[in-house]
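The complex appears here without one of its protein chains, the remainder shown in place.
Then we have subunit A:
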Amino acid sequence: MKKFERFEGVVAPLDRANVDTDLIIPKQFLKSIKRTGFGVNLFDELRYLDEGQPGQDCSQRPLNNEFVLNQPRYQGAQVLLARRNFGCGSSREHAPWALEDFGFKVVIAPSFADIFYNNAFKNGILLVTLAEEEVDRLFAEVEANEGYQLDVDLEHQRVITPSGEILEFDVDEFRKHCLLNGLDDIGITLQDEEAIRSFEAKHRQQRPWLFRQPA
C-alpha cells in the first residue's frame, strides 16, 4: 500500500444517497481474479449508456454526458463528494479497487456503510465523515466553482477549502497510522503470532467441538 500524503485535488460531487456497491461496480466485473483494472467500469451503469461487459474496450462505448464524472470540469478528480450511507450493500472489495483505480484517493460523505469503510482503508482510500450541513455546503461550493479543489491533510485530520475554511474530521488511530505509513495489516498482526497461538490452544481446550472435522 502506498503512503497517504497530503494533497490538493479536484472534487467531483455525486449527489445521491445510499450509493450501493452494485452501483459502484456492477456484478459482471466481479468475475475478474485480479485486483486491478476496475477503474474503467467504476459506476458503469451511470457512466455509459449501454450495458458493459468485462474485458470490453470502454473507449468505444457511448458515454452518459449528464453523469458527473463525464463532465470536463471534473476530469482528474481525486476527491469524491457523496451523500449519506455511501458504499452500502455487498462486501465486494472491487468497489474500493475501482475507486482507487479510477484515481480517487478520498471520499467525503456524512456516513459510510461498515464493510465498505473497512475495505476502503485497506486499499489506501481515506474516507472522511463530515456533518450533513458541512457536506451540503461543500456540494454548493463545488457546483458553483469550476476547478474546485480541497486540500486533504490526514496527519492533522482536516480538509481545507479554497477559501481557507478548515473542516476537521475524526479517524481512528490505527487506520490513520496504517494509511500514513502505507502499512500491511497482516504483517502487523503476525507480530502477535505468539498471542494468537496461545489463545488458540486455550480455545481448543475449552471448546474442542469448534475444531472438529467430520470423520
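The rule is short, and it goes like this: contacts are C-beta pairs under 8 Å (C-beta built on N, C-alpha and C of every residue); 3 or more make two chains touch, one makes a residue touch a chain; residues count from 1.
One rule holds for everything that comes next: contacts and distances are computed from a predicted model.
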UniProt protein name of the chain not shown, from "3-isopropylmalate dehydratase large subunit", "Simple sugar transport system ATP-binding protein", "Phosphate transporter" or "PF01796 domain protein": "3-isopropylmalate dehydratase large subunit"
Contacting the left-out chain in the complete assembly, out of A:Asp114, A:Glu146 or A:Glu165: A:Asp114
Residues from subunit A at the interface with the omitted partner, ascending: 16-18, 20, 22-23, 26-28, 30-35, 45, 51, 54-55, 83-85, 88-93, 96, 111, 113-115, 118-119, 122-123, 172-174, 177, 184-186, 189-190, 192, 195-196, 199-200, 203, 207-214
